[in-house]
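All protein chains but one are shown at their positions in the complex.
Showing subunit A:
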Amino acid sequence: MTTTAAKKQLHRIDLIFKHEDDCKEILRNAFSRSDQEIVNEMVNSGLKGRGGAGFPTGLKWKLAAESDEKEKYVICNADEGEPGTFKDREILSRVPHKVLSGMAVCAKIIGAQKGYIYLRGEYKFLVPDLNKELGKFHDILDDLGLDFRVEIFLGSGAYICGEESALIESMEGKRGEPRNKPPFPSVRGFKGKPTVVNNVETLAHSYTILKFGAKKFRDLGVKDSRGSKVFSVSGDTPIPGIYELELGMTVQDFVDDFSDGDCKAVQVGGASGFLVPRKRFGKTTIGYEGKLTGISLPTGGSMMIFNSSRSMYNVLNNYLEFFEEESCGQCTPCRVGCQQLLKGIRAVKRGEKPASYLDQLLKLTETMKLTAKCGLGQSVANSFSSIVENFREEMIY
């Protein structure tokens, strides 16, 4: 492959970051429509959660709206802890009003009076600007007659607190440990009340949908992966940064655009995502198509490019070190599994365990996927198996 070859340009989108100051109009318009209409609009848009799990946003709102409880909450998940992800920070600093508008519309539909932005501790520097923005935004809500207030809650640094139920626990002043599900937060969340937890980007997209309509959003992307997505591109690329791209592209298209030509593999979705080796670039699309294309987009849409100088063993070792430390530690398969995987690949590398031990570890990751309590433990298998299966020899020699 050469860098000079003509490239097919990816479809770069400019929706999220486009500056617009019509949020009062958008909200006035939204509030004048029936809740049902808005829910339908969200459902029809095909928007799926951008925080990783890809749960249909319209459906999430609908579930929370259906509850008879008086007290409900909207939480914007701005914990952004996935290694290689930094797009929520960008969205919150450049277009916070879009995120807030999304929260307000959600609040109106489900009947919440209170919202929180759960902000990653490291993003504390955003607080003054966000508070200024909140002041202005609350004035708009007062003008429009919506009884809804948003407050910032600063997280304290654990990756697991990005998981929605651990996030809620930590907001309740408890140790950030994921809860048993069901019940899901939309049924029993913050303080035991129905709670919608949405990613920053998801909420910002809902603004786009309200402004331009479900159709415009739906027209972007493919079948089950509609709209655009903000990617955090990093690693061996001359042009790292944040890009809004249409969903449904192949990894090949992506690499053609972002790599300098020397690209051995791409890690899609951060440490909890998958490693795509070169031989599968053309066959793998980026989206929420589930098993069909083999790739979903876990947390955040991080795209990390590795060139031929990178040792996949080191990459995996790093990921496992991360998980071994960031597992909340409550459940057996994740807490002990992560330690075993990390020690296991090191033992194989040092020749203390035979190469076949990798197969045993692969089986272990399968158990972790099936039995861990939350997404963290369940998704360790993603990077582990995709790296070990595709770069087995690098693990051994």
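The rule is simple: a contact is a pair of C-beta atoms (placed from the backbone, for glycine too) under 8 Å apart; a residue touches a chain by one contact, two chains touch by 3 or more; residues count from 1.
In this section, contacts and distances are computed from a predicted model.
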item: "Fe-S cluster assembly ATPase SufC", "Ferredoxin", "Sarcosine oxidase subunit gamma" or "Isoquinoline 1-oxidoreductase, alpha subunit" - which is the UniProt name of the missing chain; value: "Ferredoxin"
item: Touching the absent chain when the full complex is considered, from A:Cys331, A:Leu358 or A:Val388; value: A:Cys331
item: Positions on subunit A contacted by the hidden chain, ascending; value: 158, 160, 175, 177, 180, 182, 323-333, 335-340, 343-344, 347, 353, 360, 363-364, 367, 369-373, 378
